[in-house]
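We show some of the complex, not the whole, and keep each chain where it was.
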C-alpha cells in the first residue's frame, strides 16, 4: 500500500470503511462490542493473529510462562512494525486475555496496536501506553484461569469477524474494522474519496439544506461537489 | 405544558420522574441500557417514533436511500421543534441504526434529541453535535445490513418501554424516561416538588443526621422543610 | 492488619492481588462486570453484606421505607468506618439497587465504599461523593420495583464471587477483588512485594529488553532485582 493510502487510512472513519466493504459485498467486517480504551486513538496495521482455547488445569495455571515455548510469548517476541496483535479470546470476559507488561513489550517492538474480543487487566497502566488498545471488557484475573494460547498467525474469529494474518486492521472511536488484504488498497482509495464527498454533503446539511437531493447526492449535487473540488473550473 | 413546567423538566432527574411515575402505578418507564453519548447532556421533548424491522436483501442493502419513499428519510424531513426521534431498533447492536449526517439534519430542523435502543455509528462526529443523543451501543456498520424502516409515529417498544407518539421524553446522565402525554403535567409538577424536598433531605443527611425520621421524612421533618421554604413564616 | 499493610493495599492493583490469590489456589475472587463510577478511585475496606431478593407487590412497592425494620435501612445506620457495603442484587440491571441519599449517609458514617452487582441511580449525584462506588449498571428506577432487602452480614454472592462479612474488599480502575479475611495479611504482603518486582521488570521492558529471561524473571533477573533494591550491596 502506498504511503499516501496508508496515511489516508489514519483519517477515514471505520464507518466509511465498513460502508465501502459493504459495497464490495462484505457485510461482516466490524468487530461488534470491541471498544477503544482511549476514545481519541487511531489504529492502522496488519493483523498478527493469536488463538486461545479454554485452559485446562494439567496444562495451564502455571505461575510462570515458558517464554521458549508458550505461543503467546513467542508471538510477543515475533511481532514487527505495523503489526496489530489480534487475539481470539472467544469473547470470554471472566478473565483477562493480555497484560500491560506484554503490551509494553509489543509497543517497544513497534507494534501498531492490540485488539482482543476478551478482557484486559491493568487498564490504568494500559492507558499510559501510546499503543492503541481495543478490548471487549476489563477483568483483574490473569489469562491462564480461562485461556491457553495454542497458535499464532492462523485464521481466527474475533468478535464475530473472520481475521486472516495480514488483513488491514483499522480502528477509531467507534471500534475496529478488518479489511481483507486483497481488497485493502481499493477499499482505502474509495473510502478516502467517499469521505471527501460526505464532508461536502455534511457542510450543506449543516448550512440548513434538506437531505432531499443532497444525501444521497443526486447528479446536481455530485456536479456541485466536483466543482467545489476544482473551484476555478480548470479540472 | 406551561413554559415553567417545561423548564422545570430540564432540571429534575430521571430518577425522580421514574419514582413519581411509580407512585402513579407505572413501573416500566425507564429505558434499560440506553446511555447518553455525552454524560452532562439533558433532553426534554415529545416522542416522534420510527419503527425498524430486520432488513431483507431483495428490499434493502441498497447503496442509496430513496428520500421520497423511505420512512426513515421521510421521518427526518418531517420532524419539528421539540420533537425527539425515538427508534425501535429491536435492541440490535450488530449494526448502526442512525448516522451523523441525518442527526445533523434533525438538529437543523430543531429536533430536541435522538434516542435508539440500537447502536449508532460515527460516535466521534455525533459528539460534535449539540443534539442530545442516547443509544445502547456503537457500531461502524450502516443500518441497512440489519434494519429497514417501515413506519413512523406509531406506538413502539424501545428498550423494553412502550412509547407512543407525543409521550414526553426526558433524559439525563442516567438515561431516558418516557412519560405518557396524559400524565406529563401532573408528573412534572410532582417531580419538581419532590426534588425540592429531596434536596432539603440531602442537606440534612450531608450535615450528618441519621436517616431515621429524615429519609423518608416524618411529620416533623416535613414541617421543618415547609418552614425552610418560607423562612419568615409568612406562609 | 498493620497500618503499613493497609496503606500498601491502597497502592497495589487488583490485578496483582488476584494473581496472588490464584497462587494461593483461589481462582474466582474478582467481580466480573462491576465497574468504578469514577476511573481513578481506590477502595479498601471490610465487607458489610446486604442481601436482596426479588420484590413482591404485597410486601414492597411502598412509597416510603420503614427505617426501624427494613434491612436495607438498618444496614445503612449500622455501618461503621472502614466498612464497604457489598450488595447481592442478583445481577439485576432493570432497576437501581441503591440511591444517592443513602450513599451520602454511609459516607457520613465513615464507610469505605459501596459495591453492587446491580445498578445504581442518580449517577451524576453519586459522582459528587468522595465515597468509592462500583456497580454493574445505571438505571433510573427505584429499587423496590425489583428488589427487597432481606438480611445483612450473611455470606452472599456478588457478581459471581462469594463474599463473607469481613472479607477485605479492594477496588481500583479495573474493578473489585474480595480477599478472604483469613488470607488477607499474607496476600497483601505478597502482592506488595510482587508489585515491586513487576515495576522493576516493567522498567527493563520499557528500556527495550526482550521478555525472555525478564518476564517471568529468571534467576539472573531476580538477582539483579535484589541488587537494585540494595544498590550499595550492604543487604
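Note that the chains take the letters A, B and C in the order they are written out, and that residue 1 is the start of every chain.
To be clear about the criterion, a contact is a pair of C-beta atoms (placed from the backbone, for glycine too) under 8 Å apart; a residue touches a chain by one contact, two chains touch by 3 or more.
Quick caveat, the model's predicted, so the values are computed rather than measured.
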Next on the checklist: How many copies of this one chain make up the entire complex, given that 3 are placed?
Outcome noted: 6
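In this section, only the chains that are shown with their structure count from here on.
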Checklist outcome for this item: Per the C-alpha means, the centres of chain A and chain C lie apart by a whole-Å value of 32
Checklist entry - What parts of chain A, by residue number, touch at least two of the other chains? => result none
Next on the checklist: Which stretch or stretches of chain B touch chain C in the complex?
Outcome noted: 13-15, 17-19, 22-23, 27, 29-30, 32-33, 35, 39-40, 160, 172-175, 177, 198, 201-202, 205-206, 208, 210-213, 215-216
Checklist outcome for this item: Listed in rising order, the residues of chain A that touch chain C in the complex are 61, 63-65, 67-68, 73, 76-77, 93-94, 96, 99-102, 104-105, 108, 121-125, 137-142, 144-145
